[in-house]
Each structure stands twice: as C-alpha cells, then as structure tokens.
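Structure incoming, see below.
FYI, not all chains are in this one, though none of them got moved.
The chains carry the letters A and B, assigned in the order they are written, with residues numbered from 1 in each.
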Amino acid sequence: MTPTTMSLAETQAFLDQEFPQMQAGGRAYHLEAVGPLTSRMRLEAHERFLRPGATVSGPAMMALADYALYAAILANIGPVALAVTTNLTFNFLRKPASGDLLADCRLIKLGRRLAVGDVAITGVGSDDLVCHATGTYSIPPR
Amino acid sequence: MTPTTMSLAETQAFLDQEFPQMQAGGRAYHLEAVGPLTSRMRLEAHERFLRPGATVSGPAMMALADYALYAAILANIGPVALAVTTNLTFNFLRKPASGDLLADCRLIKLGRRLAVGDVAITGVGSDDLVCHATGTYSIPPR
C-alpha cells in the first residue's frame, strides 16, 4: 500500500523501461524512495562520473537532479512517458567529496500542465548541500 | 595570430588535458571556434547521448553548454583550471532531431571574479534553438 500513484518498485520499473540508457555503463542511479510529492535518488559514484580530485562531475549531478524530479512526478501522477523538462536551474555550492550522492526532490507544484520541484543534492553522510536545483516539467494533456 | 588569449588549438589541448573524461567513450565534443568572448562547440551524435526517438538527451545538452561556456572563458582569459561553474539555467525548447548539435556561446560579462555567458544550442543545419542556457563561472584570484 502506498500513498503515491505508483510504488517505488513500479516507478523504478517504469524508469528502467523508458530510459534504459541512464544506466548504460552499469547501474548507478538508484531510486531509494518515493512519497507524496517527494522522491530520493542515489547516484553511485562510478568511475565514469568522476572528475580530477575524485569529485563527481557537474553533468552527473545535473542528470541526477533531472532524473529525481522525473521520478517524483511519475510516482505521483502515474506513468506519463511524455512529460518533458522545460526548465532547470542549478546552483553548485561545494565540491562533492568522492562517494555516493543523494538527491532529495520535493514537488512544490503539481498542476495539470506543469510540475515544479526542487532538488537538494548532498554527499551520503553529510548535510552540506553540494548542489541545489529547481526544475519544471510540462505534462501532456491526458 | 588570434585575438583571444589562447588559440583554438591551445584551448582544445588544455580541455583535453584537464578533462579527458569528457571524451570517454569516444571523442564527441569538438571545439570548433573561439573568438573574443565567444566559442562554438559541436557535439557529435554518438549513440551514448541518444534517447528513444533518436533525440539527444537533456544531460548531454547540459554538459555541452557547460563545456562551451568553459571553453569561451579559457580562450579569453587563459588556462585557469580552477574556474568553477556556480550557476546554470536551461530552457529546453524543442526536441532536437538526431544529428550533431552546435553550441554557440557568448560571454556577456567577463569580470575579475565572475564570468557570465549564454549558450544557444541548435541542430546542425537548423536555426531553431533546441536549448538555451545561461551560466556563471567563478574565477579564482590570480
């Protein structure tokens, strides 16, 4: 029983089916939780995301934030493969240490046509934000 | 002879040395031009950037925009490996067709501490913007 439209397992299965290429090179994006207007996604610190100094790259964090936002929307409105990102804003705050990253997403609007959320990215085991993102998805008419 | 601090070849060489992992999986980001406050970067449409429908993924475009912005800054101020992105905003406007993408970057501020630029991403052979980005880099004291 889940208070979301799709459960964690259903949301992960839908993402895997629709966007298998996100996991190309080895499964690295792990959806850890979905809830009412929320999601949590973990990025495993694979070699392919690292930059010199063992820090996770900006593009890897941007992909993570976008993906967490999409997961939160899907879990809460059901399988809508055609929802598309229209806007994303990122503030990069600190260099992430090496290690996994957590993206905590919260939808601040879930309308009929637009969904807006913010995403806080932290290193596992730290409360310091390494990146903060806000984003908008356009939801197709149903 | 070049009106920029680093030539096209010098800028590309610096990027290759500092960020070899951008080209992991096969060289795909090609710096095509640098000029006073500008750069042009081409993204070759490798399989690894594609999404269903043969469209280039959002994260691939975000990486392209960030990289083009960095190249424009480097070409104009010289090799500063420690310049870091502090802010990026993206508007995704249309699905890109399959094929290479061009990112045209223009610096709208090049200060002592901050550089700001915008990036227009189009498909090769089309004038329609598929993505528009603005970004800020923090430049370390010299």
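One rule holds for everything that comes next: a contact is a pair of C-beta atoms (placed from the backbone, for glycine too) under 8 Å apart; a residue touches a chain by one contact, two chains touch by 3 or more.
Worth saying up front: this structure is predicted, and the values here are computed from it rather than measured.
Note on stoichiometry: the full complex in this file contains 4 copies of its one protein sequence, with 2 placed in the shown coordinates.
In this section, only the chains that are shown with their structure count from here on.
Residues 18-19, 21, 24, 48, 50-52, 57-59, 62-63, 66, 84-92, 95 of chain A touch chain B in their complex.
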